[in-house]
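Yeah, one chain of the complex is gone here, protein chain that is, but the others are all in their spots.
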Amino acid sequence: MIKAGIIGGGGYTAGELIRILWTHPDVHLEFVFSNSQAGRLYHEVHEDLLFTRNQRFTDRIGPADVLFLCQGHGKAKEFIKSHPISDKTLVVDLGNDFRLNSEESEGWVYGLPEINKERIKNSKRIANCGCFATVIQIALIPLAFHKVLTEDIHISAITGSTGAGQSLKPTTHFTWRNNNISTYKVFTHQHEGEIYQTLGQLQNGYKGKLMFVPYRGDFTRGILATSYTKVGLGGEDLVKMYKEYYSDHPFVHISNSPISLKSVVNTNYCNIHISKHKDTVLIQSAIDNLSKGASGQAVQNMNLAFGLAETSGLILKPAAY
Amino acid sequence: MIKAGIIGGGGYTAGELIRILWTHPDVHLEFVFSNSQAGRLYHEVHEDLLFTRNQRFTDRIGPADVLFLCQGHGKAKEFIKSHPISDKTLVVDLGNDFRLNSEESEGWVYGLPEINKERIKNSKRIANCGCFATVIQIALIPLAFHKVLTEDIHISAITGSTGAGQSLKPTTHFTWRNNNISTYKVFTHQHEGEIYQTLGQLQNGYKGKLMFVPYRGDFTRGILATSYTKVGLGGEDLVKMYKEYYSDHPFVHISNSPISLKSVVNTNYCNIHISKHKDTVLIQSAIDNLSKGASGQAVQNMNLAFGLAETSGLILKPAAY
Amino acid sequence: MIKAGIIGGGGYTAGELIRILWTHPDVHLEFVFSNSQAGRLYHEVHEDLLFTRNQRFTDRIGPADVLFLCQGHGKAKEFIKSHPISDKTLVVDLGNDFRLNSEESEGWVYGLPEINKERIKNSKRIANCGCFATVIQIALIPLAFHKVLTEDIHISAITGSTGAGQSLKPTTHFTWRNNNISTYKVFTHQHEGEIYQTLGQLQNGYKGKLMFVPYRGDFTRGILATSYTKVGLGGEDLVKMYKEYYSDHPFVHISNSPISLKSVVNTNYCNIHISKHKDTVLIQSAIDNLSKGASGQAVQNMNLAFGLAETSGLILKPAAY
Partner (left out) sequence: MIKAGIIGGGGYTAGELIRILWTHPDVHLEFVFSNSQAGRLYHEVHEDLLFTRNQRFTDRIGPADVLFLCQGHGKAKEFIKSHPISDKTLVVDLGNDFRLNSEESEGWVYGLPEINKERIKNSKRIANCGCFATVIQIALIPLAFHKVLTEDIHISAITGSTGAGQSLKPTTHFTWRNNNISTYKVFTHQHEGEIYQTLGQLQNGYKGKLMFVPYRGDFTRGILATSYTKVGLGGEDLVKMYKEYYSDHPFVHISNSPISLKSVVNTNYCNIHISKHKDTVLIQSAIDNLSKGASGQAVQNMNLAFGLAETSGLILKPAAY
């Protein structure tokens, strides 16, 4: 059994990791480190973790084959400086500290299996990618891979409240958010950098812009994205191209009919639908932001890095409704 | 025109009062006092108050024929001590400071028109009643008035998130509350005192207990209550008794069929349905907690106190859906 | 008092008309005609219409100064053929039969006051515009009026379930729709025709395309739209242009800060926010689809046609939450 530890246990992504790792056939969760919650039962903090029974958060970091860093953006760098980690230990950072190429991120692989599977297999440092970045990149990768992008890409996407984290703020107050819709960070969302980086790597010289409108939704889990751009290829060729590209990526499902958000909630799947409208290709894609957009993808990366089946522990029961 | 002022402008009940008073044909809202919001536009604080255009909160209390105190429980006593108010000015307190009989509440009338209409008409100090207290009392008053109560009364009621106010807390976080249901203060809710007081006044000697289970709902507005107790009267007699009792109470509607919460949201109505099951009478009642349960009732009380039509300014467009 | 009649009483727009007309100071609702509901109480069909007390649907069409046709798309033509209406009677059709210029729609004015106010004032036949068409046109009209459009316009907009009407279908089933998001009729929505027609009238020769992505939302009321296109004007000039254009349109509010859907729910307002991002102008706009997007706008049109104040009966109490 692979020994796993989680650093930072009180947030949503840590809760989701515990949910997933608990039934992973090849992993044992050794400890969940949390300064703020040490000593409390898991299910005192995450109410649903009834199956963990008497397990408690700890303030001790024990030996582990893999460490998941769930501390929030900017905290991984600090943690690694203050807690040197062996080169033999796999580290998966769920924050954004090492996603963009820079001196500091040297040695880290960008953790999106749908483009970097082989590099992930041979890596001990994985920068898990962002939730919006995941759902949008999966919609666009085949186009960039085949170098058929020429124009700007227009994207609208709507996310659940768990994307905003656990902190209490006016936009997460139930009275405000229930039955309400709003946008935020239009054309300036911090995940754009990751997407530009990937598109540039796949299709060197592409100069188009992302016009990305993120919406706050009145639900808790999931992201539905709608992306479109002009391309020369026909509809059938595009569908074929996507099906081929994703043929050995088990968590990408190409749907023959339009999709809805709830088709993927509480799963590690990205469901996508491709259609052509005159000169424009339209790609809808949906993920669960906490699973494929965060903790599920972290486990998928871990599976690859340890040579396990990519889907190991990740065929999760959907909530469906 | 009656000159109205609101003390404490940032909370939900004040926002609701502005919404109602704005189109009241006999009232002009002179000022909304708020220490914390002074200088801001009404619609910077309450996003929907677009019709108020350039009106701003003030830190000055001007002359007024009626003052509505919307400062939160316990604050009215302090305010009145530090700001003596003329005996000619009508004061309606939306908090709980003067609801229960005591030395301090001398001179105040309990502001539930469905029992105290005549006293309210002649009063300058009105203690508006609580939201749960309103919906439950309207369900029970005819029984106590006719002195047919003999046994304990069992009540379950579910309230919207606006009942919990504007403050950010775990139970008002969208991620937690969406699609979630919970109870709180079971058998110990602070509104029980008001209900006991009324039942005791109407049916001296009744010794039954209220077994009241309050639920937190995953919606924003409204309360639906289900009350039952054993009574000797038959179903038809009961319906007749309720119809008679409420015949001159314009905001109580006796429905022939079972009711749903949304039949009253954004209105000042209490919708009720009475049915008999063997030896037990079941009364369902629904109100909007911010309107009939707070600000709408405050205006209804003001209408009575000024000799206006009871419904003046209170036939509000329902949201319906 | 203006005598009003409604043709087709069981649907959502008719219910909303009754809600609005009930307190309109210049109108008396004489009858609501409905073949299917004749004889039933209004509040047996629309549960919230408690203030209508004993009013019932009728199968007789009486004399009226204004008739509102609420029968669903395609039905107005039939009705008018089988029920010839005097030229002196104002007719407002809430369906889409007469919105687009054609031989059949001769004599009908397109009922969007924000472009056609003067024509509406002198008309007896008004084709009320569509809900998406309203919220999008109000976002775009000043640009076309000033002839500054040059490029395609990209629009995403999300609508509540009342937009889909009362019929039971898989996409209006609660279990499916709750917490779910989906798109429909992407790039082919039937309201595009109205918008193209208006833009062409205002800016003859504009050849850009509307790229419109409509979303189904998991709420009941309201539409939030996000529109953007490239324009040469700067941000301040644009805001000034919008403020000037809408200076005598009382139901368009230009917000200084980003808006949310619920700022307009249960009102007749369109709330908009304009911002410039490099070479692109972004306009967010929000309406209540049943009010400003249907029945409220119908009353606004009626007000204009009868020479009443445009806002008469239309300062509605918002639901807010």
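In order of appearance the chains are A, B and C, and numbering begins at 1 in each one.
Definition applied: contacts are C-beta pairs under 8 Å (C-beta built on N, C-alpha and C of every residue); 3 or more make two chains touch, one makes a residue touch a chain.
All figures in this text were calculated on a predicted structure; none of them were measured in a lab.
Only one of the listed residues, B:52, B:89, B:156 or B:312, touches the absent chain: B:156.
Among B:71, B:123, B:267 or B:284, the one in contact with the hidden chain is B:284.
From the options B:12, B:108 or B:228, the residue with contact to the chain not on display is B:228.
From the set B:84, B:205, B:258 or B:307, the residue in touch with the chain omitted from the display is B:258, counting the whole complex. In the full complex, chain A touches the hidden chain at residues 12, 15-16, 19-20, 22-23, 43, 46-51, 160-162, 178-179, 220-221, 253, 259-260, 262-267, 269, 271, 290, 315-321. One chain is missing from the display, and on chain B it is touched by residues 154, 156, 158, 175-176, 178-184, 186-188, 211, 213, 215, 217-222, 224, 226, 228, 258-262, 265, 275, 277-278, 280, 282, 284, 321.
Even with one chain removed from view, chain C keeps its contact list with that chain: residues 12, 161-162, 166, 168-170, 172-179, 218-220.
Rule of thumb we're sticking to: only the chains that are shown with their structure count from here on.
Greatest Cα centroid separation from chain B: this falls to A.
For the pair chain B and chain C, the CA-based superposition corresponds to a rotation of 180 degrees in steps of 5.
With each centre defined as the average position of its C-alpha atoms, the distance from chain B to chain C rounds to 34 Å.
One simple way to say how far apart two chains are is to compare their mean CA positions; for chain A and chain B this gives 47 Å.
Shared interface positions of chain B, i.e. residues touching 2 or more other chains, are given as 12, 161-162, 178-179, 220.
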